[in-house]
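Complex shown without one protein chain; remaining protein chains in place.
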Amino acid sequence: MTDSPALSLYVPEPLARPGEAPRFDHLSFAAGAAEVRPAVDAPEHELRDMPYGLVRVLGETASAWDPVLDPEILRQGLRAMVQTRLFEDRLFRAHRQGKTSFFMKSTGEEAIGVAQSMALGAGDMCFPTYRVQGWLIARGYSIETMINQIYSNERDPLKGRQLPILYSAREYGFYSLSGNVGSRFGHAVGWAMASAYRGDRGIALGYIGEGTTAEGDFHEALTFASVYRAPVILAVTNNQWAISSFSGIAGAERTTFAAKALAYGIPGLRVDGNDFLAVWAATLWAAARARANLGPTLIEFVTYRVAGHSTSDDPTKYRPADEGSHWPLGDPIERLKEHLVALGEWSGERHAQMEAELTEALREAQRAAEAVGTLGKSKPSVAEMFEGVFKDPDWRVIEQRRELGI
Amino acid sequence: MTDSPALSLYVPEPLARPGEAPRFDHLSFAAGAAEVRPAVDAPEHELRDMPYGLVRVLGETASAWDPVLDPEILRQGLRAMVQTRLFEDRLFRAHRQGKTSFFMKSTGEEAIGVAQSMALGAGDMCFPTYRVQGWLIARGYSIETMINQIYSNERDPLKGRQLPILYSAREYGFYSLSGNVGSRFGHAVGWAMASAYRGDRGIALGYIGEGTTAEGDFHEALTFASVYRAPVILAVTNNQWAISSFSGIAGAERTTFAAKALAYGIPGLRVDGNDFLAVWAATLWAAARARANLGPTLIEFVTYRVAGHSTSDDPTKYRPADEGSHWPLGDPIERLKEHLVALGEWSGERHAQMEAELTEALREAQRAAEAVGTLGKSKPSVAEMFEGVFKDPDWRVIEQRRELGI
Amino acid sequence: MPVMNMIQAINSALDVKLAQDPDVLVFGEDVGYFGGVFRVTDGLQAKHGLTRCFDAPISEGGIIATAIGMGAYGLRPVPEIQFADYILPAFDQLVSEAARLRYRSNGEFWAPITVRSPYGGGIFGGQTHSQSPEAIFAHITGLKTVIPSTPYDAKGLLIAAIEDDDPVIFLEPKRLYNGPFDGRHDQALKTWMGEPAADVPEGHYTVPLGKAAIVRSGTDVTVLAYGTMVHVAKAGIEDAGVDAELIDLRSIVPLDIDTIVASVAKTGRCVILHEASRFGGFGGELSALVQERCFWALKSPIERVGGWDTPYPHAFEWDYFPGPARLAKALARTMENR
Partner (left out) sequence: MPVMNMIQAINSALDVKLAQDPDVLVFGEDVGYFGGVFRVTDGLQAKHGLTRCFDAPISEGGIIATAIGMGAYGLRPVPEIQFADYILPAFDQLVSEAARLRYRSNGEFWAPITVRSPYGGGIFGGQTHSQSPEAIFAHITGLKTVIPSTPYDAKGLLIAAIEDDDPVIFLEPKRLYNGPFDGRHDQALKTWMGEPAADVPEGHYTVPLGKAAIVRSGTDVTVLAYGTMVHVAKAGIEDAGVDAELIDLRSIVPLDIDTIVASVAKTGRCVILHEASRFGGFGGELSALVQERCFWALKSPIERVGGWDTPYPHAFEWDYFPGPARLAKALARTMENR
């Protein structure tokens, strides 16, 4: 021991900082073992190379994973992705105009929430992060209601209690969001176990950001899912950044996030998250496993957070300003659009027309929401502040309500 | 989805319960990929099969892992293991005699603490569980002091503040124990990072039971260790049971505990924990990696908890009474003893004589401790209850001490 | 009526609910086949089936997260945390999730879970098997905290907690499991045999959450206690020889403020007794509430008797434990001002 060298502390740093040329050479985009689509009941030990490959469909010639979807479905998916992007751009601007306190975008990651929303059933439940607003949009949730929530106005379905975009929409398979990250991942597992316990058919989908996989909640959820073979899909959206921290701070210098599945003896898929068809296909594979009582699947969606973390963030402070435009997996909307065009099922004109329609509808929805009011200009009755602490109010809130004179 | 079958909840159960024949056929004891001893700087992707094999030396012909130890070292190890077992049997009886409130044994697992204590350096620090008392014994820590701690008597080095066996012995490389499990695993990583930060040479060893790997602390410690390449050995003592829960409740039906290393892109070794030489060899390999700034290693020691969980437990309530005697990896003491005998370096007589000596010394130490007093018959000054809350007492404890009149 | 100790009473509550409501399920470390380290769930798996009462990984955060997800689905999980000291790894789940789910989702989701956990000292359990963490739950908006002091109450309160649609922390004074320990640790152990509160109906009944019990009426001073301390209070009152009114809070959230205020308005004096270390403990809240609402009636300062402001020390258990003698002293002090 005495002749060993002095130790030194290693601290990971991304390959490029502001002013430097963007680099993604630490990531592999080869299909590898994921070229094959295994049987859903393949034993775990046959799947141990999967997490190091990449499930891809768009741009491949004859991918084993191609879900072979009707073009109409693809057009619906495209529409929901475009709508999500336009919606977010618009509400981001609304924040800049002082109409709300906070907002977040999923730009570049729309394929994930949208494809999974469409690929899963009405009886399934997703446990979202704040970066899958597309799930709601794909299921036709009211845009006006979303904006009312964002404005915390009188018609806010969450009664002004929550930060913007921390929606809850049970009927749309969208579990209650909260500002703290990671802590609902285990709820997805509990929900799935409850469905299995009751002998029901619904499965659950838990989302978590790659940065948040470092929380103990991640491990605990996977442990329970694995031990009780819960019918759940556990999805890591690896968008390379967690606010200002690159994925290496969550362990990405050492292995893939999909490889975390190996710790629990469950399948781990690494999927091109900007490929609508790959997202769909992987989701179906995992869902088939869950529905057949074969247990959980961990999926890493490889994607890129094009925008800042939130309205409070300025990503040019910590990464090259043009990093997003160098992202090797491209833009999910462009890719699906081009695919449809190549199939002869879509065109630039139809796209432009769709954008115009969606923009008009969004403007309309925003106008309606603003007629109710923006943050601070309109809000639910202050009495709502005191409701829902418990099912029935106790004397404390009753007295305090009185004290406040409402 | 509608045509999918009804789901059902799976709950793991061990292969045998009381009254049934012991079975261990869910475990593989084949060397597998671990037949080879890789270079310490082998890249992680070459090591991905290691966690599914088993590092073995004793009983193998020419194991690649044989640490080739001097027989004198082996005799010292044997002695410390025997001493540990005799010590624990004696103190277990002391508990039955009402001399203390609580006690725990490591019967069948002595090779782990003892071999690691001897294989690591004086400047290294272990972050123990309650099941590695052998670490202290192997380093010559005073038995009498251990008993004083167990009796919480006037000479208890921890001043009556701690439950029996929750020792702290900084000079012996033994970090402060506590009754809650798992929460010191990350301290080992922080300690190792501090050593690296300072440019020192000491490394850390964290212990955790296989049941406790389910805690979030486990994952968080491994994440930090992997991200910052901490010079730490993280050891899972898989003794098949966590109180009454079999290892399947911690995920063992799905994969090995060593395979959890794959989630962090670090090497994972699965080691015969009842094989003194295998424990030693694996420890040296991991230590060499740590000392060379190559980062952490996860080691699963496969062993068996022969005794009850603690003095509060009756294992015949939940597992076959004779399960221990069917444990395929045998008894670590017997195995090392037979090895030494086969080498011509030991004999039944020498062993019996050693046991007699050790018993006498233990009796002596116990007598001395009992001369001070057993639990309740002697204790440190009550003033000690108020010391050490902070470095300097604040008015609260000063006033309260006065209130109690001491 | 059968005589039950507190373990049996809690077991009976779980048994009744498991039989009655298929949405009730029990899980936790060692609670399945083995029946729990305190034997509280003994026999439930054998009787109700493997998926109704089963072992969980050693992962308190995971246990509570799983329970919340199940609760949101529509089940009524009753997870056990083996010792209340080990609730802490699940604290975030309890506070940020269980307690807030209904409010933040405007009632779309809620967590009707009941977290059972043995708590408190007096069993030589040392630092991490003896603590009384109720104060940190009481401060959390959205959590209820219930603490029984008798077998009868334990069963009735637990059934009420399970049937309650809000998350409930159900703290079981482990020192009372086998008998009504009154803090006289040097005297012969009492069992529940012969105690009226150990006559426990076999079937379903509830003791409502938020209703305190007046254990003893009196006119000199009001003593507020819960859990083990109710019995310690009886002994301390006896020692002090005062005509105290003893109130067993039974639940600290919801708190039966009316019963407390009515009593202190009558007696003009108040002593609060709890096991937890005093500073920042729930006694502070009680003292403040009583002072705010009964200021003009008070004849003497409200006193608090609690554990010292140190960790729970193994060998000094009986020096630390706020026993009858310390209460009696406080009662005597409080009575000095006539």
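Labels for the chains are A, B and C, by order of writing; each one numbers its residues from 1.
In this text, a contact is a pair of C-beta atoms (placed from the backbone, for glycine too) under 8 Å apart; a residue touches a chain by one contact, two chains touch by 3 or more.
What you see is a predicted model, and the numbers here were worked out from it, not measured in a lab.
Trainee: Given that one chain is not shown, what are the shown chains it touches?
Mentor: A, B, C
Trainee: From the listed residues C:233, C:302, C:315 or C:335, report the one that touches the chain absent from this view.
Mentor: If we include the chain that is not displayed, C:302 is the one touching it.
Trainee: Using the definition of touch stated at the top, determine which of B:117, B:133, B:195 or B:283 touches the missing chain.
Mentor: B:195
Trainee: Where the complex has a chain not shown, which of C:148, C:167, C:180 or C:311 is the residue touching it?
Mentor: Going through C:148, C:167, C:180 or C:311 one by one, C:311 is the residue touching the chain not shown.
Trainee: In the full complex, which of B:11, B:33 or B:227 touches the chain missing from this view?
Mentor: B:227
Trainee: Using the definition of touch stated at the top, determine which of A:63, A:84, A:145 or A:178 touches the missing chain.
Mentor: Among A:63, A:84, A:145 or A:178, only A:178 touches the chain that is not shown.
Trainee: Mind pulling the chain B residues that touch the left-out chain?
Mentor: Where chain B meets the chain not shown: residues 127, 157-159, 161-162, 166, 168-170, 175-176, 178, 180, 183-195, 197-198, 204, 216-217, 220-221, 223-224, 227, 388-391, 394-395.
Trainee: Even though one chain is hidden, which residues of chain C still touch it in the full complex?
Mentor: Residues 85, 88-89, 91-92, 95-96, 99-100, 103-104, 127-128, 135-136, 138-142, 253, 276-277, 279-289, 291-292, 295, 298, 300-304, 309-311 of chain C touch the chain that is not shown.
Trainee: In the complete complex, the non-displayed chain touches which residues of chain A?
Mentor: Where chain A meets the chain not shown: residues 9, 11, 13, 17, 101-102, 152, 156, 160-164, 166, 178-183, 211-212, 214-217, 242-245, 249-251, 312-313, 317-318, 375-376, 379-380, 382, 384-386, 389, 396-397, 400, 404.
By definition in this document, only the chains that are shown with their structure count from here on.
Trainee: Where centres are the averaged C-alpha coordinates, which chain has the largest centre distance to chain B?
Mentor: Farthest chain from chain B, going by C-alpha centroids: A.
Trainee: Could you please state the distance in Å, as a whole number, between where the Cα atoms of chain B are centred and where those of chain C are centred?
Mentor: 35
Trainee: Counting in whole Å, what is the centre-to-centre distance of chain A and chain C, each centre being its mean C-alpha position?
Mentor: Chain centroid spacing, chain A to chain C, equals 41 Å.
Trainee: Quick check on chain B: which residues sit in contact with 2+ other chains?
Mentor: 9, 11, 214-217, 249-251
Trainee: Hey, what residues on chain C touch two or more of the other chains?
Mentor: Residue numbers touching two or more other chains: 51, 56-57, 59, 61-62, 89.
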